[in-house]
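Here the complex is missing one protein chain, while the rest keep their positions.
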Amino acid sequence: MAWTRNEIAARIASDIPSGWVVNIGVGIPTLVPEFIPDEREVLFQSENGILGMVALGAQDYPDPELVDAGKRPIAVRPGGCFFESSLSFAMIRGGRIDLGVVGALQISRAGDIANWSTDEKMIGGIGGAADVCSGVRNLWVAMLHTTDVGGHKLLEKCSYPLTAEGVVDRVYSDLAVLERNRDEWHVISCAPGVTVAQVRHVTGFPIEVEGR
Amino acid sequence: MAWTRNEIAARIASDIPSGWVVNIGVGIPTLVPEFIPDEREVLFQSENGILGMVALGAQDYPDPELVDAGKRPIAVRPGGCFFESSLSFAMIRGGRIDLGVVGALQISRAGDIANWSTDEKMIGGIGGAADVCSGVRNLWVAMLHTTDVGGHKLLEKCSYPLTAEGVVDRVYSDLAVLERNRDEWHVISCAPGVTVAQVRHVTGFPIEVEGR
Amino acid sequence: MDKRSTLKDAMSHVRDAMTIAIGGFGGAGFPEELVAELESRGCKDLVIVSNNASRFEQLINSGAVSRIICSFPFGGASVTLRKSIEDAGVELQLMPQGTLAECLRAAGAGLGGVLTRVGLGTSFAKDRQVVNVDGTDYLLEPPLTVDLAFVHAEQADRWGNLSMRGTARNFNLVMAMAAETAIAQVNHVVEVGQIFPDRCDVPGIFVDSVVQCSNVGNSKED
Partner (left out) sequence: MDKRSTLKDAMSHVRDAMTIAIGGFGGAGFPEELVAELESRGCKDLVIVSNNASRFEQLINSGAVSRIICSFPFGGASVTLRKSIEDAGVELQLMPQGTLAECLRAAGAGLGGVLTRVGLGTSFAKDRQVVNVDGTDYLLEPPLTVDLAFVHAEQADRWGNLSMRGTARNFNLVMAMAAETAIAQVNHVVEVGQIFPDRCDVPGIFVDSVVQCSNVGNSKED
């Protein structure tokens, strides 16, 4: 039985060590913070200029000057800080962010990611995606394993415009968690009742035999 | 009769318009601020990270965390601000400083300045001199017209290592105020009793005939 | 030195065909009154530099804009804005957000451009010079100088020192740095000396005009 979006987010959350600084993208990644246990110190960075972002509490008054990269109202936790855009991207490009969790349209065997446009005319918005995908120390992708009509999203080569080349470390899909080492991928775990054979069937590149 | 160091500084101060932001170097330039009338709003920037630097008042307690580029204790005036080094030099390189006032060892006809070392082994300290001389909108040099032994310091070409190429706009010496327009120099004014002919005699490049 | 100005006087700097950088990320740090005034001026051929484009729909529909340089013009749901941009023949030039910020900073800092690996191997590398530094390739992104910057701050003094709150800083510093002329819309004008020297987010040296908001406290929802 495939994992739900919440289960994907929870699985990602459970894999994030204490002390990491994490940048999260739109889609399933936005669900990750709520699954981080309170006692684990994970700091969320948002590229519009905040480190230590937390969800707005039920009693908090939304501040128009305090938003995340999706322009949603947020709050800052004690020990958080604000900064301007060039310093924010210095952190990202400079490799200070331990982890980026992003969505994706396509992932290639070589770890390329396409996650912002389906169209060579480059209509759509890249936002901070290229910087985040290129700059973070670890890049984990949260996504459904296939398209709405069952097509492959994990492919030998991406056909959509790339966000960044050779950067994906892990894919957390509804079917499995996969990890990449150069051009080789293996399954870390499958959703309950899902077999590696089933994952291979919907994956456009080879998956290594376990134990090799 | 030649101008004194204080008279050179006073003349420079009298030529600085209200509202200008000024970076001053070591030597005679450090004397300039005291000749700015209180009612004229001139802001002094120091490249170690302050805009709105003022002399330490007689009653002020020196703060070890508050120094100028010469490491002397200073104070900040209301409306001043502090910043880190890369933003400080962004201001300087980016052309935000209206005026730099510096000392010099040699000045060439083309406006090159050598003001940090006499020696091709580059012993000495360049500090912020290259950035200031290259970056400011106007560069005025405060200097004695000749060396201790009467040698030329205003030369066809500099022999000492350059600080920056083609940047000097004016020279305020003990004998005269000179202004450069490309390779042409003319005298704005001479010290009392000093003639243009006398200035020409101690200057290693031609000085234009007035009124040309 | 008094940089305080009326909205009309400050906006008299605007000319057709200017490149105008507009700060803000969504509503945070967005100078909405300056943009509203810009809308009323009937300009042509403006190049707008901003992280997003969604707040410029009226400007686009009025035919004032020829090009937008941004990182995230609109989300997938913004069908009307996309149509507006296409109908008005506006050229859309996308840049990765960090490259946009750094190219503005480079312009303000007197640097010749930005050497970045972001965009290598993607469509963003098209027409870009590649520079090899010690064996590693970088894209050379040219500095992004602008004629005008519209920025927003919580507080300003008459010397143009600005202080922001929260995530409102975003592009406002680098845009003021990159601009020939920077106009700040501010919630509060305070006396010189009331912005603590350690707490000045944009030194006044980067700001030319300070315009007091008329609508302090109004909500700014995206």
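By written order: A, B and C. Residues from 1 in each chain.
Definition applied: contacts are C-beta pairs under 8 Å (C-beta built on N, C-alpha and C of every residue); 3 or more make two chains touch, one makes a residue touch a chain.
Predicted model only: the values in this text are computed from it and were never measured.
J.: Thinking of the complex as a whole, which visible chains are touched by the chain that is not shown?
T.: Visible chains that the missing one touches: A, B, C.
J.: Which residue, C:Gly110, C:Gly160 or C:Gly204, contacts the hidden chain when the whole complex is considered?
T.: Touches the omitted chain: C:Gly110.
J.: Return the single residue from B:Ile8, B:Val21, B:Ile36 or B:Ile50 that touches the missing chain.
T.: Going through B:Ile8, B:Val21, B:Ile36 or B:Ile50 one by one, B:Ile50 is the residue touching the chain not shown.
J.: So one chain is hidden, and I want to know which residue out of B:Trp3, B:Trp20, B:Phe89 or B:Trp185 touches that hidden chain in the complete assembly.
T.: Answering carefully, the residue with contact to the hidden chain is B:Phe89.
J.: Residues of chain B in contact with the chain that isn't shown?
T.: Those residues of chain B that touch the unshown chain are 46-50, 63-69, 71, 76, 82-86, 88-89, 92-93, 112, 120, 122-131, 134-135, 161-166.
J.: Since one chain has been left out of the picture, which residues of chain A touch it in the full complex?
T.: Spelled out for chain A, the touching residues are 18-19, 21, 41, 43, 45, 50-52, 76, 78-83, 86-87, 89-97, 135.
J.: Counting contacts across the full complex, list the positions on chain C that touch the omitted chain.
T.: These residues touch the chain not displayed: 102, 106, 109-117, 129, 131, 133-134, 136, 138, 140, 142-143, 164-166, 197-199.
In this text, only the chains that are shown with their structure count from here on.
J.: Measuring between mean CA coordinates, which chain is farthest from chain C?
T.: B
J.: Counting C-beta pairs in contact, which comes out ahead: A-C or B-C?
T.: A-C
J.: Could you state the distance in Å from the CA-based centre of chain B to that of chain C?
T.: So the centroids are 35 Å from each other.
J.: Nearest whole angstrom, what separates the Cα centre of chain A from the Cα centre of chain C?
T.: 28
J.: If a residue has to touch 2 or more other chains to count, which residues of chain A qualify?
T.: Expected reply: no residues.
J.: What positions in chain C touch 2 or more of the other chains?
T.: 105 - these are the residues of chain C that touch more than one other chain.
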